[in-house]
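Here's the structure we're looking at; comments come further down.
A protein chain is absent from this complex, but the other protein chains hold their places.
By written order: A and B. Residues from 1 in each chain.
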Amino acid sequence: MARKISYQQAINEALAQEMRRDSSVFIMGEDVAGGAGAPGENDAWGGVLGVTKGLYDQFPGRVLDTPLSEIGYVGAAVGAATCGVRPVCELMFVDFAGCCLDQILNQAAKFRYMFGGKASTPLVIRTMVGAGLRAAAQHSQMLTSLWTHIPGLKVVCPSSPYDAKGLLIQAIRDNDPVIFCEHKLLYSMQGEVPEELYTVPFGEANFLRDGKDVTLVSYGRLVNTAMDAARNLAGRGVDCEVIDLRTTSPLDEDSILESVEKTGRLVVIDEANPRCSMATDISALVAQKAFGALKAPIEMVTAPHTPVPFSDALEDLYIPDAAKIEQAVLNVIEWSKR
Amino acid sequence: MSQIHTLTMPKWGLSMTEGRVDAWLKEEGQAITKGEEVMDVETDKISSSVEAPFSGILRRQIARQDETLAVGALLGIVVEGEASEAEIDAVIEQFQSNFVPGDAADEDSGPKPQKVELDGRVIRYFERGEGGTPLVLVHGFGGDLNNWLFNHEALAAGRRVIALDLPGHGESSKTLQRGDLDELSGVVLALLDHLDINAAHLVGHSMGGAVSLNVARLMPQRIRSLTLIGSAGLGAEINGSYLKGFVEAANRNALKPQLVQLFSNAELVNRQMLDDMLKYKRLEGVDAALQQLSATLFADGRQQADLREVVQAGHVPTLVIWGSDDAIIPATHSDGLSAQVEVLPGQGHMVQMEAAEQINRLINEFIGQH
Partner (left out) sequence: MSTPLTHDQLLHAYQVMRTIRAFEERLHVEFATGEIPGFVHLYAGEEASAAGVMAHLGDDDCIASNHRGHGHCIAKGVDVYGMMAEIYGKKTGVCQGKGGSMHIADFEKGMLGANGIVGAGAPLVVGAALAARLKGTDSVAVVFFGDGGSNEGAVFEAMNMASVWNLPCLFIAENNGYAEATASNWSVACDHIADRAAGFGMPGVTVDGFDFFAVHEAAGAAVERARAGEGPSLIEVKLTRYYGHFEGDAQTYRAPDEVKHFRENQDCLMQFRERTTRAGLLTVEQLDQIDKEVDLLIENAVYKAKSDPKPSAADLLTDVYVSYP
């Protein structure tokens, strides 16, 4: 049995092992060490939540604190990646993408195509996503569909410590720009993680549970909520299949369609806002390619079309929970009994 | 004198925390004998049968079909002799009020495999039981010590039993040097040295059989007996397309048709088994190790080592077990051997998992004689 470590430790370990393996890998971002130029400790923070703690001393000169300057340092990471090194650049909160979107959207994502295949941009942007920390509207978004929409980017949303390590190693070795979305509520999640290096390939969804009645598709943290719902529903005689997309770009369409062909019912669970989202994208995919298999309308369980609220009373309503998922599943079951 | 036994959910392997009741194989009121299969249980890893640890009358079926129960949970009541319904009710009530799900499955409280560095590489092994001449379980190509999930505990009643991960496998180091039988056998011998074991019984499955044969060839004085299950090293034929397909498979859809060939019951190859195997195959160094072993031991889909002479020489008592329908190494390799040969009808390559109870009985009986 592999030892258990947290999601956060899995990410730290992946970074350390890849930096040890490949001297061209380096880390940069705001306070990834913390304390640059200050009179006190270096590596004072190791990232705002301590995810990169300890790497500064292990890899001298390769853990670079940056000024608070998202256009500057994200752009620098993009430029460096085209020049033969492999930056792992931390965008502290995905919400800060508003500052540096051009460097991701118009530069990193488009170089290869617009330069006729001559450029490769092996860049990883690690970024914190998701609600639940009472961090309010500008520090809590998912924005997954924003990245997924952009050709040239790969988008990764690990839901467990095992996947976090394997997908991050794959992201670092990958020769395309990758947006690596870490859900802040998962950092403390414990799970079995091999000590060795390993990769989890992109575009391969994970079946967390086999079931015959309803397909639940999700990604990121809500995969775990979907599993809770599936367990609760099993006690009520409903057998759910649970699919974790792992990466939204590339998207494992085959696994989604294969499952819906079997169950005939689909509930998509997405922490992001509902319009033009992964939920609508997957619903459209299934409606188009597995229409004949559907026994009930597709249900989407998503956040509402609002910013993320601050007050816990509101944020708890905002984030989809197991009860909402269970209700959606019961709805599709009931519909086909009509 | 009468005794009321509680039949509980067994723990198979290290990671099992719960099992789902597939079917009762015995009715209430029926007599059962110790070792008999009373219930089919499915876990996230595999399905198997619960063997009765005692004889008596099955008086109560507590677990219902399709119910998922924690390890250690009450499945039924078996009574030796006489007991009133009220006495049985009292036992059930007491059990249920004391039972805490998770306790029996808690991996931190149970025995754990260990790791040791031998000749510069880490080898994982798992020890159960005490006393007697130790027995060592050697898994096959692409396997690990969990291949003995249903055997380890049963064989360890009254005996020290060690299962190891060969290099390139499980949680042992993945780097091989020559990737030949001598290297693998050297690891088995080094582990015996490390554990201060002078002489042992060896049980080898598939490639592990060839490794065991080779240990016996190199150090016959240290081997009390050999049990070879669907073993390599006894003939030239081997399923080359399986080996190639298994080594190359990079996702579950490619892996499934390969793993299915290992079992007589294809339904055993579930999502969890495929995921576990993929996790292993994706570890750094595993692909290289499997390629190297496959190229050295099974070049061009033919077994390169012929170790029949080790058996035929008669220095080491040998039990040969085969599934008649083994799709990886043909059961005909057991023909003409100077050994106790047991071919189990209808069984496949992973016969020690699929017919665990029979295999455990055969091994215990055989070893009891040597």
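Rule of thumb we're sticking to: a contact is a pair of C-beta atoms (placed from the backbone, for glycine too) under 8 Å apart; a residue touches a chain by one contact, two chains touch by 3 or more.
Keep in mind the model is a prediction, meaning the values are calculated, not measured.
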item: Left-out chain, listing which of the shown chains it touches; value: A
item: Identified contact with the non-displayed chain, of A:Val78, A:Met142 or A:Val329; value: A:Val78
item: Absent-chain contact - pick from A:Asp43, A:Asp95, A:Asp163 or A:Asp176; value: A:Asp176
item: Interface with the unshown chain - residue positions in chain A; value: 24, 26, 61-62, 64, 66-67, 69-85, 87, 102-103, 106-107, 111-120, 151-152, 154, 174-176, 201-204, 250
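As a convention for this text, only the chains that are shown with their structure count from here on.
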item: For chain A paired with chain B, centre-to-centre distance based on mean C-alpha positions, whole Å; value: 38
item: Residues of chain B that touch chain A when the two form their complex; value: 14-15, 68, 107, 112-113, 171, 174, 250-251, 270-271, 275, 279, 282-285
item: Touch list for chain A against partner chain B, complex; value: 1-2, 162, 166, 194, 196-201, 204, 206-207, 210, 234
